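As you look at this complex, bear in mind that one protein chain is not there, while each of the others sits in place.
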Amino acid sequence: MELYQGSLDIKSIFSRWLDEERESNYGAFIPFIGTIRAENNIEALSFDIYEPILESWFNGWVERAKKRGAKVKMAHSIGDVPVHTSSYISAVFSPKRRVALELIDEFVEDFKANAPIWKYDILDGRRIYAEDRSTPMSGSGILASKEDN
Amino acid sequence: MELYQGSLDIKSIFSRWLDEERESNYGAFIPFIGTIRAENNIEALSFDIYEPILESWFNGWVERAKKRGAKVKMAHSIGDVPVHTSSYISAVFSPKRRVALELIDEFVEDFKANAPIWKYDILDGRRIYAEDRSTPMSGSGILASKEDN
Amino acid sequence: MVKIEFLGPIEQESLEIEANSLKDVANFLQNIESINSWLDRCAVAVNSQMCNDLSKKLNSGDVVSILPPVCGG
Partner (left out) sequence: MVKIEFLGPIEQESLEIEANSLKDVANFLQNIESINSWLDRCAVAVNSQMCNDLSKKLNSGDVVSILPPVCGG
């Protein structure tokens, strides 16, 4: 797992990952690249990350992928990322096409739902939590329960 | 659609595609890269392509992707491709993550089943049709039917 | 005359025959033993368009392509 301040250098990360696994005999390699869209007049998005939990979330996926003969990699931005630049790249390597296609879907969807990353719009220089586009992590709400025993 | 003699220069194709769509405001970009696995002692795989039908097959996907607000790209090798080098890269660009994840799966699976490309093992310098790994295209068998009217 | 071409691994030179429909092509090819063994798993294109219709009419100059099982990637 790799974290970088600001936009990712996608070409260099992609090239390095390709080289790293060149001799690993994986037949299928599927990266997913997330790029900041120009919308709602934002100048950039900005990200906070809680690294210890991201690390353990990611290591869980390394193990899950391994059981299916596959490998996952991931890089994400911290801080401000201007529109039309990229904040996220993840990838699956697998001997098998089907495993790779299924795993990239599951991995990216779980990332969206459970990676401890918070997103903010940068609008007129202000940093505004993107609450409407955010998802409560699994297990959310347990601290809201009322004592009743 | 791009066809090349021999192995693909994946880094350069990837970088060019990224640059081509840098300002197109797609949020998700998912390439699929196929690399020749070392197995059964092969030295390389080799490919024949029937370009006119590949072109119309691909153009059908360009239209299908467009209806979902997305774009597809593809490059493939012709002739011999040594093990641990790549013969195939395709990609989906989409504003939306879900569309991109679904489309890359459908596109790659239909490519495997219906793109007019024939694969051969290169083994001891001989070129042997990979019949056991090949799939009859949809509509196969119509010429085998017996005249009975 | 209609041209029949054999793609990929089918080792057969192109043929020119008289044929009014794909059905005529089927009858003709079923009588060539080395080709007949391929037919149950081959698809067909006419002038580079895939075609599933055996009653498809053919005109002189049409090209019929015989496509054996594929495996790109």
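Here are a few things to note about the model shown:
We call the chains A, B and C, going by the order they appear; numbering starts again at 1 in every chain.
Here is the rule we use: contacts are C-beta pairs under 8 Å (C-beta built on N, C-alpha and C of every residue); 3 or more make two chains touch, one makes a residue touch a chain.
The shown structure was predicted, so the numbers you read here are calculated from the model rather than taken from an experiment.
Although it is left out of the displayed model, the omitted chain contacts the following shown chains in the full complex: A. Set against the missing chain, the residues A:5, A:40 or A:140 yield one that touches it, A:140.
Chain A meets the missing chain through residues 34, 47-50, 52-53, 56, 76, 87-88, 108, 111-120, 129-131, 133-147.
Heads up, the rule we're going with is that only the chains that are shown with their structure count from here on.
Centre-to-centre, using mean CA coordinates, chain B is 24 Å away from chain C. Distance between chain centres (mean CA atoms), chain A to chain C: 49 Å.
Residues of chain C in contact with two or more other chains: 73. Shown for chain B are the residues that touch two or more other chains, namely 34, 108, 112.
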